[in-house]
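The next block holds one structure in the form of structure tokens; read it before the comments.
Of the protein chains in this complex, all but one are displayed in their positions.
The block that comes next holds subunit A.
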Amino acid sequence: MKKRRFLSVLGLIGLTAALLISGCSSQSSTQQGDKVELYMGYSSDPPTKKKMEEIIAKFEQSHPHIKIKTMTAPYDDFYQKLTTQIAAGNAPDLWQSDGTKVFGYAQRGAILDITDYVTKEINKEELNGLEFNKDSDGKYWGVPQGIQVGALFYNKDLFDKAGVPYPTADWTWDDLKAASVKLTLDANGKHADDPAFDKKSVKQYGFAFFGSSRGAFNILKAYGGGVLDPTLKKSIINSPENKKAVEWMVDGMQRKLFPNPADLKAFQSNFKAFLSGAVAMQIDIYAATTSMNGAGLNYDVAPMPKGPDGKRFAPVIANSWVINKKAEEQKVKAAKEWITYWTTSDEAQKEWTEVGEAIPVKKSVANSEMFLNPATKPENKKVFLDTLEFAGTIDTNAVFTEWVKVFTDNLAELFMDKYGTDEFITKTDEGIQKVLDDFFKKQ
């Protein structure tokens, strides 16, 4: 008797499982009537997701023949998922790619060359940042969705307290260091140039830099050096200009004007150092304004300082719409309609600007009162637009993450006095070249 009951229970469980499996599975239809279903991917958090959904709804209203299906996830997970989907051959037809990943997708053959569309249908005069998606062969791989550009962020309260004038557009990196001396304080309130200054208990630093777009890369460039040559396949680390820039950084670290990687670790996150008011200046990109405003910081921005020969550099990341190379023709067409809508519609541009994460790609919106609004910090938002004139990409290629790791790991060892400048230069040069050769020579 009992045995039978057990068997029937087991059977029931099996049946439920079978039903669940068959009930849950559904074949996605690609077309409903005459409608094209465009599969679109973007990374998001709650505010950006809400905004994007609103813009999609408006687009669908004005483009009734297109239905958009979305795939979205938080930043890191989004790219993990996308990588799997690309490998399995069912990635979205169109996705919003981080600007640092566009050339990577291109070099790995995942996205469509859209040079034709860009040259024929996009008005280059009206758009910010289009050129940053052009590779050294003149091909276009994406159309900007939102622009990030770097600037020098400074904490006004700390400057006022130290009686130091705010950074200006004429500043050189040496001016920045001179100001850092006055803005660096130890636990007893002594400045860095005071003989009694205690290097072991610094509680406020002059200037912080870390990572790639916020880091040493910008200083190397301003000094006339750099990391990769224009083909992005060769390391140019070993140069006298780079050596000079690196020596400038090491000097600042040794004098404790800049926090070294260990000092930054003490703040839990690199960003917290500036956000909590323990650092007077930091290189950051436009998107940082959201967290700085959230933290209630009294800050503003200035253009990136100049190098010894007057050269200036700021990082730019043009987050972009890219199209899947495997997308069907009618979907590619729909994807282009979406891109055209995104870049030309004032409505879409203004909606997205409200999120406050990116500089609008449409120039007329970027120059409007809506974006430049002095009522929200930073007051000097025009700095970001002016910076676009001299900004450049941060040598993004298919092995961007890998070479940046070699670069930042070695820099950390240098800043922690594990070795000297010369050894850093040769070691990093070899390390980065190996990463590049491992990928490009095997292709």
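Rule of thumb we're sticking to: contacts are C-beta pairs under 8 Å (C-beta built on N, C-alpha and C of every residue); 3 or more make two chains touch, one makes a residue touch a chain; residues count from 1.
Assume contacts and distances are computed from a predicted model.
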Undepicted complex member, UniProt protein name, chosen from "Alpha/beta hydrolase", "Transketolase", "CysW_1 protein" or "Carbohydrate ABC transporter permease": "Carbohydrate ABC transporter permease"
Option touching the unshown chain, where A:Lys49, A:Arg255 or A:Lys325 are the choices: A:Lys49
Hidden-chain contact residue, picked from the options A:Ala162, A:Ala178, A:Met253 or A:Ala287: A:Ala287
Positions on subunit A contacted by the hidden chain, ascending: 3, 6, 13, 17, 20-21, 24-28, 43-49, 71, 73-75, 77, 80-81, 84-85, 87-88, 90, 98, 267-268, 272-273, 275-278, 287-288, 290-291, 294-296, 357
